[in-house]
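Removed from the display is one protein chain of the complex; every other protein chain stays in position.
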Amino acid sequence: MKEVIHTPVPSVEEEEYHINMGPQHPSTHGVLRLVVSLQGEIVKSLKPHCGYIHRGMEKMCEKDTYPQIIHLTDRMDYLSMHINNHAVCLLVENALQIEIPERVKYIRTIMDELCRIQSHQLWWASFGMDLGGLTCFFYGLRDREKILDIWEESTGARFLQSYYTPGGLMWDIHPDFQKHTKEFIKYFRKKIRDYEKILSGNVIFRERSRNIGYMSKEDAISYGVTGPSGRGSGWSCDIRKHHPYALYDKVEFKEILYPEGDTLARYQVRMDEMYESMHIIEQLIDNIPEGDYSAKMKAVIKLPAGEYYQRVESARGELGLYCISDGNKSPYRLKFRTPSFSNLSVLDHISRDLKIADLVAIGGSLDLVIPDIDR
Amino acid sequence: MDLEKLKERVLTLVPEAELEENKQFLTFFIPAGKLHATAMQLKEDEDTSFDYLFCLSGTDMGKYLMVVYHLESTKLNHTLVLKVKTGDREAPAFDTVCDIWRTAEFHEREIYDMLGIRFTHHPDLRRIFLDENWVGYPLRKDYTDEVNIVEL
Partner (left out) sequence: MKEKDFRDNETLETFKRTGEGILLTTIDDIIDWGRSNSIWPLTFATSCCGIEMMATGAPRHDFARFGIEVYRASPRQADVIVVAGTIVNKMAPVLKRLYDQMSEPKYVIAMGACAVSGGPFYYNCYHVVRGVDHVIPVDVYIPGCPPRPEALLYGVMQLQRKIKLATITEAVKIQKVK
């Protein structure tokens, strides 16, 4: 009788395999490819592959004039478009040391905060949808349409407006702007309680997000994770408080910090930020002073030679613009320090030893917008 | 720490540092060989404690290639800018700072992708945005691409 030779077969738990959450996927919020190395259902490591929407904006900026760059920044992080425009306008205005009218500062701050609310509404809608609660998608987008209506009245477009220019605004706001904004805030204060009832109090949601994706404060600082994701780990990094611009040093608002560092903390930060944004708007909406909607600017804008750095707080984190100018009408080099790029780098570290379903929750809580990563 | 003391501290650590005048933040050019040690010292020391690298960018200045590090301290609220440069366009290389600030991993890959600057001891230096077999470094000033770029 022949001898049977036994070769040890690895048991199923020991095998590691790679799967590809490819660029086309319903819950990667854009074209991000994640090559996930799994053992069973546990994530062992993760490699993000970016570049599927890399449009070469930094190279294009070297040939475009400063007003044209505003249109590019709109499309870079398309959910905080006013805030991105604000960064370019402030860069030019501070470099040329132009004094902008008070009316412009009030309107810009109100528009920025509406932009932040709108971005968080869309984030809430898609986060709920990723976790399986399709109702959140419909509620979030329904309420977001009200902000888009306000914008369409004043600026002419629902989305990607390019409303700010260096020196001020494209044109003045609509006479009904204040009335409609106040109505929206009254309406949304009631609706946001519905959001809390649907998702924040839901036991399945809490089980899927508590203690998932823990990020310590030291990790957040080392990886450069700013914005609501960093504040969910207890790191105070709000540019509106530390390096105020526009009217943020004159209004009163709290910086929301939650020390727990898990997905639920990052979720709570964004929900509370919507309340704070509404509070800021309420302080400003009745006091918009009369005046010009733009300072006098030359037709061709040339920045004096030198280096300039401008930081603003976008809905995702700290947006930085580093400009090296040689005196021409286009910058010599313009570098965008985008928040989602640094926020993505921490995804590998915080999703070790969790299940793949948790990876979707963590990715949603970091609020990544992929063109912001790739520019 | 106020600006004067910070200036003195950097000059003590790196006597060859060159101060750049009239910049928005306190800016120094330091020799490339001293980069890693200086950066480590600036992070570890209690009275400087630069733990947040908020911008890491590379530029082709024509004559030389330059990498700029924008540092901030979250505890002491001061800001510092360090710059290193190299005239070597064929094989430029600097030391990595990934072990000091983890955010540098992605930023250094981006600089390698766009400008071709290598970072020694980087854990995973490969292109991040463009394909692996892309030829050329787009952000260099002498980059031309007749196929893809349509000039205005």
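Labels A and B are assigned to the chains in the order they are written; within every chain, residues are numbered from 1.
Please note the rule applied: contacts are C-beta pairs under 8 Å (C-beta built on N, C-alpha and C of every residue); 3 or more make two chains touch, one makes a residue touch a chain.
Because the structure is a prediction, the values reported are computed rather than measured.
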Shown chains in contact with the undisplayed one are A, B
Have a look at A:30, A:133 or A:234 and name the one touching the chain we're not showing.
A:30
Sole touch to the unshown chain from A:71, A:250 or A:352: residue A:71
Among listed residues A:56, A:133, A:234 or A:306, the absent chain is touched only by A:56
The missing chain sits against subunit B at residues 129-131, 138, 143, 145, 148-152
Contact set of subunit A toward the excluded chain (per top definition):
22-26, 30-31, 51-56, 59-60, 63-64, 71-72, 75, 78-79, 122, 137-138, 141-142, 144-145, 148, 158-160, 370-371
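Going forward, only the chains that are shown with their structure count from here on.
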List the centre-to-centre spacing of subunit A and subunit B in whole Å, with centres computed as mean CA coordinates.
25
Residues of subunit A touching subunit B in the complex:
50-51, 54, 56, 58-59, 63, 219, 221-224, 235-237, 242, 306-309, 311, 318, 320, 322, 324, 332-333, 335, 337, 341-342, 344-346, 349, 374
Sort out for me which residues of subunit B touch subunit A in the complex.
22-25, 27, 51-55, 57, 59-60, 68, 70, 74, 77, 101-103, 105-107, 110, 114, 127-131, 138-139, 152
